[in-house]
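For this depiction, one protein chain was excluded, whereas all remaining protein chains were kept in their positions.
Take a look at chain A:
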Amino acid sequence: MSETRQMRHGSSIGQPVTRRDGLLKVTGQARFAADNHPAGLLHAVLAVSRIARGRVAALDLPAARAHPGVVEVMVTANRLALALHPDDKSVPFSFKLDLLQDDRVRYAGQPIAVVIAATLEAATEAAALLAPRYEAGPVEVTLDAPGGYVPESVGVGDPGEMRHGDVEAGLRAAARRIEATYETPLQFHNAMEPHGVVAAWEGDALSLDMPTQGLALTRMRLAALLGIRAEDIHIRSPFIGGGFGSKLLSGPQVLGILAARLVGRPVKLVLTRAQMYGPVTHRSPTRQTLRLGAARDGALTAIHHHVRTATSRHDDFLEPSAGVSHTLYAAPAIATTNEAVRLDTGTPGFMRAPGEASGSIALESAIDEMAHACGMDPLEFRLRNYAEVEPVSGKPFSSKALRECYAEGAARFGWAGRPLAPRQMRDEDGLLVGWGVGTATFPAIMFQAEARAVLRRDGTGLVESGTHDMGQGAWTAFAQIGADSLGLDLDRLEFRAGHSDLPNAGIAGGSGHTATAGGAIHAAGAQAIARLTEIAVADPRSPLFGAGNVGVVARGGRLLRRDDESRGEAYADILARAGLDSVEGRGSAAADPAAAERYAMHAHGAVFAEVKVDPELGQIRATRLVGAFAAGRIINPRLVRSQYYGGMIWGLSFALHERAAMDPRTGRVMNADLAEYHVPVNADVPSVEAILVEEQDPHVNALGIKGVGEIGITGTAGAIANAIWHATGTRIRRFPVAIEELGR
């Protein structure tokens, strides 16, 4: 450990380096999966179900096959046999897939056939010519569906019920009690880049251009499904046009691969925007009831957070919304409970802070309602209930600079002097103005990753790890970590990523990619330096000879004596003298169970929002957002700030824009496009600021990194909801806030 520590703090980590792939992206040279056109490429188009439950009774195959340009139509009958059932979920984080295994329809938008043709247009037309006939059954697609069950677990293995202390007693003892129910909508991912694949078989080897957030897991599952060796699958995923949890292996991508096998030619299959509302996971609606009790001085006596949510009829994923109540506010009694109902929809999944996002908007609204009930400023109320230790576990936090976040955010926003009562502020145009605050939180998660680092005789370095750049800046941040780990300037480092042949970098998810793969890269670099050090200190001809005990520092391509930095030697010279072309280090990283046993590990933040509401129309503008976040070590403040911006904008989207409307009769999404499924545009986001609050965490992992990818969405949505209340005096508990509920 001390060995690696002494090599940290190089020149790259902490610098606001611009994206290394930025020029490629703004000039259109970055090749996303669907930009690839291998010779002989055919185009595949999905035909998807228009019913949500039942079976496909007939497809007009002759009509589709007769259409000019059509090469083949893949249906259940001619789909190649698989080595693993598509429902098998033994690979971590996987869901059941719909791969034409039978004529059953489990949700609207499920693939029911694949048309392969010489052109996209021909395939699209032929898919329409299939004119499916169905036997449709009755559907349930909303939380009002009858029945339900109490799940044993939610999210990924979180307990379905958690009780700490006696909530009922806490509520009885309270001077103030509130009970309120909040509803969050069905949401779909809508990454800019649709899910797709360009698949080419060469014998039993498979070459894929395919966006994925988990190269190794994707390869593992593909190998099992296809019955081929993982080493024979080569996935290129250098750029991902947004993943947000939806881009692990999806069914349509497998269908593209099977289509290529069927026709013996490379095939491209890319979902249309509308087809992204079904087979590639979503966030289920939730109905959350919060019961809070507080003493006269505003100290919480109890929190009960109950969630009703939904999963598909055939598979399991339950949005773990109540989890935020475990960690955020101190209360002697906390209970979280869940109920679930099965619906005729695709299976929900990991979507932009799954659980934290939807839970946070409810908890933060309820906390605000309680602050008002206690006659307290909402920020003061949050500070009164500040959790010094993790409330449900009693564990200390590995680090927690939330108090500083509140203070810096409030100062920047100008929170002081906010009138306590709602509907007190107007702007010069007569619009109602309101201010709200929300607390942001997200756990510091780690997966497992490996990396390889090489120092080369020409004085350059190479780092390899199959990391994933979803736009967050992985190409840059990992290179910065790699450069520092090897004591090289950034421009002396070659970084290879985004390919399944490289060391397994785990997944880009759970806001844990930088911590995990960064840790592996850091360790690999440290090992390479350690090997080089061994060579140098053992070589009488080296100025570092015998420096083993005092130690060396690696910087700028040189090893330097720690006790006398004027004595040192360039890497290249050490290697040359030793007659070596290179030295190599390998590293891995994973969560440290001992640390997790001792500490609660979370990133935190405070978000302040200003909204303006037209009193006649109910139209809402989030005119100002200020977020202050503390998430351990910041590898690249420029990238981190833009992660926070993105998260905060998703939070705004959660509060004000996004909602998929289900037709309860057909089970189809009625607004499966970006014209009617609203996401924020620039005009909706006039001003966002993110403050990076200093936080050093010696426990969370070697580099002290927490995650920054998802935390911004939490806190923000609640802050906006609270600001709307403050502007109007109307508490809206159904999200996104509909203008018609305010315009009266």
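The rule is short, and it goes like this: contacts are C-beta pairs under 8 Å (C-beta built on N, C-alpha and C of every residue); 3 or more make two chains touch, one makes a residue touch a chain; residues count from 1.
Simple rule for what comes next: contacts and distances are computed from a predicted model.
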item	value
"Molybdopterin synthase sulfur carrier subunit", "Carbon monoxide dehydrogenase", "Protein-methionine-sulfoxide reductase catalytic subunit MsrP" or "(2Fe-2S)-binding protein" - which is the UniProt name of the missing chain	"Carbon monoxide dehydrogenase"
Residue of A:L23, A:A83, A:A230 or A:L617 in touch with the missing chain, whole complex considered	A:L617
Listed residues A:A136, A:V156, A:A407 or A:A661, member touching the removed chain	A:A661
Candidate in contact with the missing chain, chosen from A:L23, A:A57, A:V550 or A:M670	A:M670
Residue ranges of chain A at the interface with the undisplayed chain	125, 128, 616-619, 659, 661, 670-671, 674-676, 678, 684, 738-740, 743-744
